[in-house]
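Of the protein chains in this complex, one is absent; all others appear in place.
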Amino acid sequence: MLTAYAATVLSAGYVTLKLAGSALALSVVLGLAGALCKLSSSAVLRTLAGIYTSTVRGIPDLVLMLLMFYSLPTLCNDLIAAAGFEYFVEFDPFIAGMLTLALIFGAYMTETFRGALLTIPKGQVEAARAYGLGPVKTFVRIQLPQMARLALPGFTNNWLVLLKATALASLIGLQDVMLTAKGAAEATGQPFTFYLIAGGFYLALTIASVLILMWIGRRLDLGTREMPR
Amino acid sequence: MNMLGRLFGIAALVACSLSAQQAAAQNTLTIATDATFPPFESIDSSGKVVGYDVELMEAVCEAAKLKCNIINAAWEGMIPGLVSGKYDALISQLTVTEARRKILAFSDVYDRPVFRFVAKEGKDYTFTREGLKGKTIAVQTGTPMDAYVTKTFPDADIKRYTSGSAPYLELTSGRAELHMSYEAQIKHAFLGGPDGKGFALVGPRYTGKDAPEFGEGVAIAINKRNTALLKSVNEGLATLRQNGKLDALNAKYFGAN
Partner (left out) sequence: MNWDIILENLPLYAQGAKLTVLLSLMALAIGFVLSLGLALLRNSHNPWVRLPVLGYTLVFRGTPLLVQLFLIYYGLAQFELLRQSIVWPWLSSPLVCVLIAFVLNTTAYTTEIFAGGMRHIPAGEIEAARAYGMSPFTVARRILIPAMLTRSLSLYGNETIMMMHATSLASTVTLMEVTGVARTITLTSYILFEPYVTAAAIYLALTFVLVALFRVAEKRWANP
């Protein structure tokens, strides 16, 4: 009986990974956008990005998730009803969890990418422009590859925190490793066993991620002559 | 503008395409249950939602020719979720109370539960405000039991849990002395099993006649505006009563009632 529950808990790992992966992808997009905003010459963009990162980093992840899953649809639906329409908006726990995590880690990625971009010597950008490369080409050919290497430690850190933050989605009803473990714990009266299994799952993923990202780091560092401080 | 614009565009597209997925599949009804309440609703070892309410709902849908998808949902957002249209119906041993009638519509009552306390065998409790002063009582938040205990025993140390089965863990560990729940649930999900050894039902048998918090029986909750669904569900329930399926279900789970 216990092994059946244990198998179900671990197979829910697929949901956790899917959640973490899609949130990561979206957060990278948001992070790049945010970093560019913060480094742009427009004060409006800088301020908006600043408000975004400060607000998101000022509210606990759990509260943001509850806001996204419960409060945002309620607000939208109240507004829609007030405008006289019949339509309603709602997220399922996966979408709400993914959007929340993307929003949160988009803010952290913004800081990571911004810091990495600032480390690239300005002279390189100036030289590229002098050669006639447009802003997009400069970014893609010169800044982005270096940024990837420089941002890797921060990126790794953000990914590891994101991976663990997915456990919060269980609190809005997503059937991930955490919620499945909770159900098994309560059904069998063996909470220690199942939370230990859940913990083991996350720990294994953490170790695997660190090893993979260290390998990627070594590959990206090939060809560089100095270690950036 | 270029790079930034493209990035924002990508983000917007991704977000939109995801919410577009929500608009699909409108024909199947989404029915939510809080699957932490065996034997009425729970998750079995393979992760499936099972239980009395689940089978009942499936039978009602079959009788009323509706396509239903019964999902496990967080208790926290179930009732507001029904009101806001997130779910089409709720089946979760929901008691029909005045407070809930204000915001939801209920089908015909399909069961009339009795509420009891469960505690360690042999201990004597006086079920008055004075008698339970300082005692720890575990309840599921937002249930009729929560409402009753909060009102009647305000001097007790009331612990609230968002899940229906967490209080039992607290009982067995001794963190809570008493737990109030549905008598059938306590008997069949707890007292019969290994963890329930040494525990027993205590105190009076409460029903809706004893306090308004206990309501008038349990029913399926439906959005007030969805009168068509309400009619179909009631017709389905009536069919089950007539063809004996309801009695058979009761016998299957609770023996001769």
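Going by the order they are written in, the chains are A and B; count residues from 1 in each one.
Heads up, the rule we're going with is that a residue touches a chain if its C-beta (ideal position, glycine included) is under 8 Å from a C-beta of that chain, and two chains touch if they have at least 3 such contacts.
These numbers were taken from a predicted model, which means no experiment stands behind them.
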From A:Leu19, A:Leu99 or A:Ala198, residue that would touch the chain that is not displayed: A:Ala198
Sole residue of A:Ala7, A:Leu75 or A:Val136 that reaches the chain not shown, by the stated touch rule: A:Leu75
Identified contact with the non-displayed chain, of A:Ala49, A:Leu66 or A:Leu174: A:Leu66
Hidden partner interface residues of chain B, rising order: 75-77, 79-80, 83-84, 103, 141-142, 146-147, 159-162, 166, 169-170, 173-175
Residues belonging to chain A that touch the chain removed from view: 55, 57-64, 66-67, 70-71, 74-75, 78, 160, 164-168, 170-171, 178, 181-182, 185, 189-192, 195-196, 198-199, 202-203, 206-207
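In this section, only the chains that are shown with their structure count from here on.
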Inter-centroid spacing, chain B versus chain A (mean Cα positions, whole Å): 34
Touching residues (chain side chain A, partner chain B) in the complex: 1, 4-5, 8, 11-12, 26, 29-30, 32-33, 36-37, 40, 45, 69-70, 73-74, 77, 88-93, 95, 98-99, 135-136, 139, 171-173, 175, 180, 182-187, 189, 191
Complex contact set, residues of chain B against chain A: 2-4, 7-8, 10-11, 14-15, 18-19, 21-22, 35-36, 38, 42-43, 45-47, 72-74, 76-77, 80-81, 84-86, 163, 165-166, 168-169, 172, 193-195
